[in-house]
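The structure under discussion appears below in the form of structure tokens.
A protein chain is absent from this complex, but the other protein chains hold their places.
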Amino acid sequence: MKLTIEYYAILKEQRGRGSESLETPARKPAELYDELKARHGLSLDRSTLKVAVNEEFAEWDQPLQDGDTVVFIPPVAGG
Amino acid sequence: MKLTIEYYAILKEQRGRGSESLETPARKPAELYDELKARHGLSLDRSTLKVAVNEEFAEWDQPLQDGDTVVFIPPVAGG
Amino acid sequence: MGLNRFQISEIAIEPDTLRSELLNKVAGAYVSFEGWVRNHNEGAPVQALEYSAYRVLAEKEGDRIIAEALDRFEIAGAAAIHRVGMLAIGDIAVWVGVGSAHRGPAFDGCRYIIDEIKDRVPIWKRESYENGPDQWVNCAKGGL
Partner (left out) sequence: MGLNRFQISEIAIEPDTLRSELLNKVAGAYVSFEGWVRNHNEGAPVQALEYSAYRVLAEKEGDRIIAEALDRFEIAGAAAIHRVGMLAIGDIAVWVGVGSAHRGPAFDGCRYIIDEIKDRVPIWKRESYENGPDQWVNCAKGGL
């Protein structure tokens, strides 16, 4: 399955890029993050993140579809 | 005893002037207001007013001194 | 206008000027309240409106209110100003600004100041209506 991943803030810094396309065996956002965390040494624990799929907040165990865009959301600090 | 009275808002309108000097037998603001209310047909009941003597809030039974300036304060409506 | 002062003004209130005085002194969170002249009061269309004040005591009492707010809440600075004279629909009748390191005390302090101003400061409002006689707001019922 092919997905687009977007990175923001500290994750963008750690990944070294703002987005990528990826062939992955992951079927859920949780599996996808675990894969990327291990591969790129991302520092943030999944429990501290939220996830968005196709520009809307999503559940970690929501099934992903081919072509989805996934965004992992670090703890926010607006204001 | 000679006092100066200042009138504001509805009391000024009802008295027809903003201030006056007055010889009075009144020894306390309460007595003074009752006298003026009767003489000028002021509509407001004393229980709805506050009183100030010499530019500071005062008690209705505070003794007045010759030369004091007394102001009766209708219900406020700032804001 | 002064920091940590309450002022009565015969001229139009300019929130931006007032705000910048707090900006220079404090940091982080800023909360402001403005009271605008409405075109109605409890359903009656208002044509014109006049505020008057017992100025000396109004400014004394207003200063006390601001001092109380500085004492009760963790705020860095506050100021307030109330207009007197003839006002038009949309004019600012009262402005309150509070600066603080954190937003909670800024909200609490601002609200305290406007609540107390409305309750304690000797200012009166006279409204003219399209239909019916002029009215001193809050005074009419006091006389019954």
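For reference, chains read A, B and C in written order, and residue numbers begin at 1 within each chain.
Just so it is clear, contacts are C-beta pairs under 8 Å (C-beta built on N, C-alpha and C of every residue); 3 or more make two chains touch, one makes a residue touch a chain.
This structure is a prediction, so every number in the text was calculated from the model and none was measured.
Participant: Could you run through the displayed chains and say which ones the absent chain touches?
Facilitator: A, C
Participant: Looking at C:Gly28, C:Pro45 or C:Gly132, which residue reaches the missing chain?
Facilitator: Going through C:Gly28, C:Pro45 or C:Gly132 one by one, C:Gly28 is the residue touching the chain not shown.
Participant: Extract the touching residues of chain C with respect to the undisplayed chain.
Facilitator: Interface with the chain not displayed, on the chain C side: 15-16, 19, 23, 27-36, 38-40, 90, 101, 103, 106-107, 110-111, 114.
Participant: For chain A, enumerate the residues touching the unshown chain of the complex.
Facilitator: Residues of chain A in touch with the missing chain: 6, 8-10, 13, 43-45, 48-50, 52, 55-57, 71, 73-79.
Basically, only the chains that are shown with their structure count from here on.
Participant: Could you give the separation in Å between the centres of chain A and chain B, each centre being the mean of its C-alpha atoms?
Facilitator: The mean C-alpha positions of chain A and chain B differ by 74 Å.
Participant: Averaging over Cα atoms per chain, report the distance between chain B and chain C in Å.
Facilitator: For chain B versus chain C, the centre distance works out to 25 Å.
Participant: Centre to centre, by mean C-alpha position, how many angstrom separate chain A and chain C?
Facilitator: Inter-chain centre distance comes to 50 Å.
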